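Heads up, the thing below is written out as structure tokens.
One chain of protein is taken out of this complex; the other chains stay put.
First chain written, first letter: the chains are A, B, C, D and E, and each begins at residue 1.
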Amino acid sequence: MSNKKLLLLAGDFTEDYETMVPFQALTMLGYEVHAVCPEKKSGDSVKTAIHDFEGDQTYTEKPGHNFALNYDFDKVQVDDYAGLVIPGGRGPEYLRLNERVIEIVQAFNNAGKPIASVCHGAQILAAAGVLEGRECSAYPAWPAHPAWLSAFAKLLGAQISI
Amino acid sequence: MSNKKLLLLAGDFTEDYETMVPFQALTMLGYEVHAVCPEKKSGDSVKTAIHDFEGDQTYTEKPGHNFALNYDFDKVQVDDYAGLVIPGGRGPEYLRLNERVIEIVQAFNNAGKPIASVCHGAQILAAAGVLEGRECSAYPAWPAHPAWLSAFAKLLGAQISI
Amino acid sequence: MSNKKLLLLAGDFTEDYETMVPFQALTMLGYEVHAVCPEKKSGDSVKTAIHDFEGDQTYTEKPGHNFALNYDFDKVQVDDYAGLVIPGGRGPEYLRLNERVIEIVQAFNNAGKPIASVCHGAQILAAAGVLEGRECSAYPAWPAHPAWLSAFAKLLGAQISI
Amino acid sequence: MSNKKLLLLAGDFTEDYETMVPFQALTMLGYEVHAVCPEKKSGDSVKTAIHDFEGDQTYTEKPGHNFALNYDFDKVQVDDYAGLVIPGGRGPEYLRLNERVIEIVQAFNNAGKPIASVCHGAQILAAAGVLEGRECSAYPAWPAHPAWLSAFAKLLGAQISI
Amino acid sequence: MSNKKLLLLAGDFTEDYETMVPFQALTMLGYEVHAVCPEKKSGDSVKTAIHDFEGDQTYTEKPGHNFALNYDFDKVQVDDYAGLVIPGGRGPEYLRLNERVIEIVQAFNNAGKPIASVCHGAQILAAAGVLEGRECSAYPAWPAHPAWLSAFAKLLGAQISI
Partner (left out) sequence: MSNKKLLLLAGDFTEDYETMVPFQALTMLGYEVHAVCPEKKSGDSVKTAIHDFEGDQTYTEKPGHNFALNYDFDKVQVDDYAGLVIPGGRGPEYLRLNERVIEIVQAFNNAGKPIASVCHGAQILAAAGVLEGRECSAYPAWPAHPAWLSAFAKLLGAQISI
């Protein structure tokens, strides 16, 4: 039987959609997704940010939903998870300064487990030194979420027929 | 071969998550989701609303993302679709006043096609007279998106194994 | 001598104007208006919402004033009041789920006392079952406040000459 | 028969409540209130401001409703009106720099017609030189709207019995 | 050796730029600038306001930065300072009602020390009675900050060559 748990690294001002869409879409597939944030516990929440294009030279930012975490960061054991999800937005910029975050990312990488990172999530991958020798989509090539999630699900071994 | 197209009825101030999560999660499964809004065309967008619980007696509202439509409302042919998605928020309150919206909902219902409605989406179902003899979740029992989407996918005949 | 007290049922996110205009206009006429909200006391406040039309397919919402309550909800005795005012906005949607609110509305109705309800206030009237056999203005026919207030004052027996 | 027309001097960022409450309460009494703003016509609107006390050393400001004007400023003839209403907020600060505004206020004053000014409205009265020899309520003694409106109505000759 | 300390009178909703620009520019020149606010201590902060022109008849207001104070108001001794800076915005309106603020301003004036006041800062100068016999720039002639700061530095005896 496959490992059905996934880890999602949220933080204050990770992007609203990029945090909730993977959480809900992967949960819909049947995975148990543990959403965590350093220094926070299950039941705490992070504030998300709305990043959008509204006619300026770059994206705008507005306050988003409060996103409820459902697992304690301090209890994370990488062995429990089949894969890792890293939303973008403004969270990764400070999350990459957290040593335990870097350890976790490196452990997923060393174990050869799939990592789904979107947009600014790559800031954490770069800080963890796991991008070497890999191609990586980055701003301004904003990845299509559904295609990205679908590819991640395939890497995890999911089989979907409609 | 099954019909893989779904219709999603968006409007100004439909809820941010309730609009984008179904759109992306169902697209991830392989469906082609047509997001439409009365009087709007493919490429236009609607403004979404953030509904959240922040300590008051009811939910708060803040501006959300602009959600891009990808199909012309006026071109909708119910026969083309296997199912209908109706996000909540403040859109349904005015969308139910649109005759063509009501016609569309009734046509889905008469054809026995699955309708996934969340939260205030029930305002449209009520206006279309398709709730009679059915149970319907409503505020304050806020439906769990992933379970709701997963049940909708099963009704559509999707098979998912992880 | 006539009964000069009125009851006003406010709640979080009742509409800014629809809450304050009746409160002040009726106070100006000489009525003592008790503004109350379930689970709140005199001196507490509710947050109002600004509903406005700004070019979208439906109204927008922005944060409004904090509206100060001047009476304890738990002390309300329907016999003390000559009439009831129910502002609209997003308050009625959750206020109608409160049993004591429903009791109060039904008691006003059974006693044949005037009820002035505006916009979404009708959600409470419907939940209380007091709309049967009556006509009721509703969205999108937004009632003119001054005419509405003037008619209410007349029902209460007020005489105004200018 | 008494003159039933009143003039209300609105402007961008006059206070939300201080603009709408007098407009609606006086209309409710039966007056025809002409709401005007320099350089604007009937059907145009001004943006109001929400001034509120939220725990800081002075009031906060947030965007309020758009307030619809119903008369052309350029058509104002002081002889047509029985009284003048000047809302507060941030409008008076710039309105007092408008020569025609000053002329209008002085004409009301010279004709001995009642002027109801609230809060920052006194900035216009001071600029018009009509405060000499009069007492004037000012911030931080925020005037009670209903008592203020009731006193104004009495000065206008209104008779109210409830 | 010249006195190198300056006093800056901040308050809730003094203008964002008008508070920080003088603070930082004068600090850059080598002055030790004590930023104070009545009833607050070093380490406390005030909320600033963004005043801007965005197409309306007067300026808009939005929330600005929290500005950190670095000195206790209650410890201010006018003898310690070579000059006084009074930012504009909405702070001066209420700061002028504080007796100690007025005393401080009068003491600077009586000692012939330079006072740099911008925009609404003049409300404090007027309340302190120190404007008599002086010309004073005021809204809508919005002063150029750099020229204003440069003139202030010259009055303080600074010598700058680039």
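By our rule, a contact is a pair of C-beta atoms (placed from the backbone, for glycine too) under 8 Å apart; a residue touches a chain by one contact, two chains touch by 3 or more.
Keep in mind the model is a prediction, meaning the values are calculated, not measured.
Peer 1: Which of the displayed chains are touched by the chain that has been omitted?
Peer 2: Hidden chain contacts in the full assembly come out as A, E.
Peer 1: Which listed residue, A:97, A:111 or A:147, touches the chain dropped from view?
Peer 2: Reading the full complex, the residue touching the unseen chain is A:97.
Peer 1: Among A:8, A:29, A:49 or A:130, which residue is in contact with the omitted chain in the full complex?
Peer 2: The one listed residue touching the chain not shown is A:49.
Peer 1: Where does chain A touch the missing chain, residue by residue?
Peer 2: Where chain A meets the chain not shown: residues 11-13, 37-39, 46-47, 49, 56-61, 90-91, 93-94, 97, 139-140.
Peer 1: By the contact criterion defined above, which parts of chain E meet the unshown chain? Give residue numbers in ascending order.
Peer 2: Touching the missing chain: residues 2, 4, 16-17, 20-21, 24-25, 27-31, 50, 52-54, 62-66, 145-147, 149-150, 153, 156-162.
Criterion: only the chains that are shown with their structure count from here on.
Peer 1: Name the chain with the Cα centroid closest to the overall protein Cα centroid.
Peer 2: Most central by this criterion: C.
Peer 1: Could you grab the centroid distance between chain C and chain E? Build each centroid from C-alpha atoms only and quote it in angstrom.
Peer 2: A distance of 46 Å separates the two centres.
Peer 1: Based on which chains are in contact, what kind of graph results: line, ring, star, complete or other?
Peer 2: line
Peer 1: Can you list every touching chain pair?
Peer 2: Pairwise, the chains that meet the contact rule are A-B, B-C, C-D, D-E.
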